[in-house]
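Mind having a look at this structure? Questions to follow.
All protein chains but one are shown at their positions in the complex.
Let's look at chain A:
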Amino acid sequence: MTVTEDPAAAEVAPEREIGKARRRKEDARLITGRTTWTDNMVLPGMLHLAVVRSPVAHGKITNVDVSAALEAPGVVAVYTGRDLADEQGSIPCAWPVTADMVNPGHPSIAVEEVNHVGEAVAVIVARSRSAAADAIELVDVDYDLLPPVLDMEQAVKGEADLCHDHIESNTAYHFVFDAGEAGTGGDTEQAFADADVVVSRRFVNQRLIPAFMEPRSVVVQPQGDNFTMWSATQIPHVLRVMLAMVTGVPEHKLRVVAPDVGGGFGGKLQVNPEEVIALLIARRLGKPVKWTETRSESLMAAHHGRDQIQYIDVASDREGNVKGLRVRILADMGAYLRLITPGVPALGAFMFPGIYKFPAYRFECDGIFTNKVPTDAYRGAGRPEATFAVERIMDELAVELGMDPLELRRKNWIQAQEFPFTTVAGLEYDSGDYDAATQQALELLGYQELREEQRRRRESNDPVQLGIGFSTFTEMCGLAPSRVLGSLSYGAGGWETASIRMLPTGKVEVVTGSTPHGQGHETAWSQLVADQLGVPFEDVEVLHGDTAVSHKGMDTYGSRSLVVGGTAVVKAADKVIEKARKVAAHLLEANEDDLEFSAGKFTVRGTPGTALSIQEIALAVFAAHNYPEDIEPSIDADATFDPVNFSFPHGTHVCAMEVDTETGFVKIRKYACVDDVGTIVNPLIVEGQVHGGLAQGIAQALYEEAVYDADGNLTTGTFVDYLVPSAADLPHFDTGNTVHVAPGNPIGAKGVGEAGCIASTPAVVNAALDAVRHLGVRDIRMPLTPERVWRAIHQGGDGGDRATAGTNAYGGASTESTAGVSTPASSLGGDL
């Protein structure tokens, strides 16, 4: 073989970046921690805050004595709710889902009363973190105890105790979506009246804690009448606007920076009381302040997620054609309405019909106040709850009809050729093929073999039974079309913005309004820009998270970043090319229309050898010695993208589960999923997101639950009792993809951040039930603790309530508010 040097071959287009499994460029610094985590910030003269928190769930504050704390070494000041009452306003709620929604108001520091354990009642300001912590126990607060409201089903009864005595009931709002009234479906009551078969269930979607790795942290630096806030937040842009509105610090005097942020999962999509407090105190004292929470503070006082009781009815004919869906939910708001507390369950309203062609649908949701920490966004926010309910009830219907659960689903799901499809909830699903994803998932799992093994185990009465569970799901991503958000009474839009700055040396700065907190935006955005502008991946730097650098944005949540924020980047890059085209035409002395742009270069059609790279043009524009008369010497560009529709990833998740009927222990034998997230920009990131999502979705099914005792103490107050699984507890995941590009954005991406978390929970529970249904089990409440599974098998019912005492390990150190259970004689020396 001879090798000939072909000069043209050297000019081949660079490999496309989109689709490449690039390792994330941000990971080295994130993983080693050698970066600007907020708590790593140290400013000259900085003071430290520690929050005194309520140990009672419900009570009137009768006295707060701070005198001893004020005298403690290193303490500079102590503030109570009274001290800040005139300036603290209320934590904002941006989503009044109904016109008559009742918002009791949410002081950052309690003034008159406390409504959940862990609510702030005073703040210590001290010269060191430990001095501040030491002074906490010197603050003496007296409470007149009130009965705590903890159980939603009790709370909605007429004679119930009230969570807030200045409002009339424990119900914040009653939200209804009725397809008949909306014109998107038939009459639901009629559909049920006419149905051959109705299956009704009550599901409990338990309270979860986001449990992000980096605890919340905030630093505020006053400078003249300006303030800079660094915060471990998902939403620096939203936070800036909200803080300006709450505290009266003018927006242009406030800069918010989210430096590197260690996870959030929705838990940092918030305007936190502690952020408000830090800003107010920095303003009062004119000194920089820092607050960083402890893990147990985080579990107790950062917002929780989920927590719904779902009453769901499905109507069908004998052949398994579904006729109607009716859903009523009680959604626990906790004690207050935070940023989007009321909106989370209401968003779910649109996802209960799932991928099925229900001809009729009615949804009602009551938002209920209880004396627990508020709920708010948590990975999936409304969609996991809905997906769980519909995927569970489809299995129950299949059982009732004696049908194969997949056959029932297939019969009712939207067919590939029916896209775009407008659902009974009024959403227009964009693209997909549910059957293709399902086929692929079954192959990945080795379905037939496992079904065979299941039969064998059943026949031999094996103490370890096997079950297979499905979840054929979709979700709405790419939050969101601003006009749709407006129609849902959300307080803001859902656009995203980006700018591209072409530096003189040809390097590229991309400014994104979508602030990452671990997702890998820097890598993915670089890949997008590298392809679009034809520059090397390494030449792109992505800037984010600082309102002084990225002045506009809607930040990161709802699987929106690539779909909306990535599209803004692509559109900005297109504008850069268009601007550069004018300069290129001028410099190449050619007509603009004769220019071709590819692989980062402008060439003149029919004139080989003439070429000017976009990076060269960046330098030419910097020098600005020679450019067209009618333009500005700049090829930088901004773009803002507002989608017209959501995107709808979908997929099929299949779980094979072993259940030890002797102990109730469940173990995932195999897990396969095929997700359609549209175009895949970086397969490694997509797989990582799927894995992480699966871990959290499986955790809801099997491990995690925020449990309060009868007094309203959080007994799952440490990671000893709030069980977050690790890699050792999770199976190998067999993942795959189908790709149906999203028509709603030029990238074709649908969003992957929440998919695994939304889809997996019902697949896991369905699998466990499939293993033991022949033993008479109808339902098992999440999380499927071994005890619950064992009770459901051997005693009937759904496994029942768990005892609410924290475990005895760790000296019984459940929470800081519950005293330890050790005795004076014990090795820990008794309660303090």
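Note that contacts are C-beta pairs under 8 Å (C-beta built on N, C-alpha and C of every residue); 3 or more make two chains touch, one makes a residue touch a chain; residues count from 1.
Note that in this section contacts and distances are computed from a predicted model.
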Suppose you had to identify the omitted chain by its UniProt name; would it be "Carbon-monoxide dehydrogenase medium subunit", "Sarcosine oxidase subunit delta", "ABC-2 type transport system permease protein" or "NADH-quinone oxidoreductase"? "Carbon-monoxide dehydrogenase medium subunit"
If the hidden chain were put back, which of A:35, A:294 or A:489 would touch it? A:294
From A:265, A:703 or A:733, residue that would touch the chain that is not displayed: A:703
Absent-chain contact - pick from A:189, A:251 or A:787: A:787
So that we can see where the missing chain sits, which residues of chain A does it touch? 129-130, 133-134, 137, 294-296, 662-663, 665, 703, 707, 715-716, 718, 720-721, 723-726, 728-729, 785-787, 790-791, 802-811, 813, 816, 819-823, 825-829, 831-832
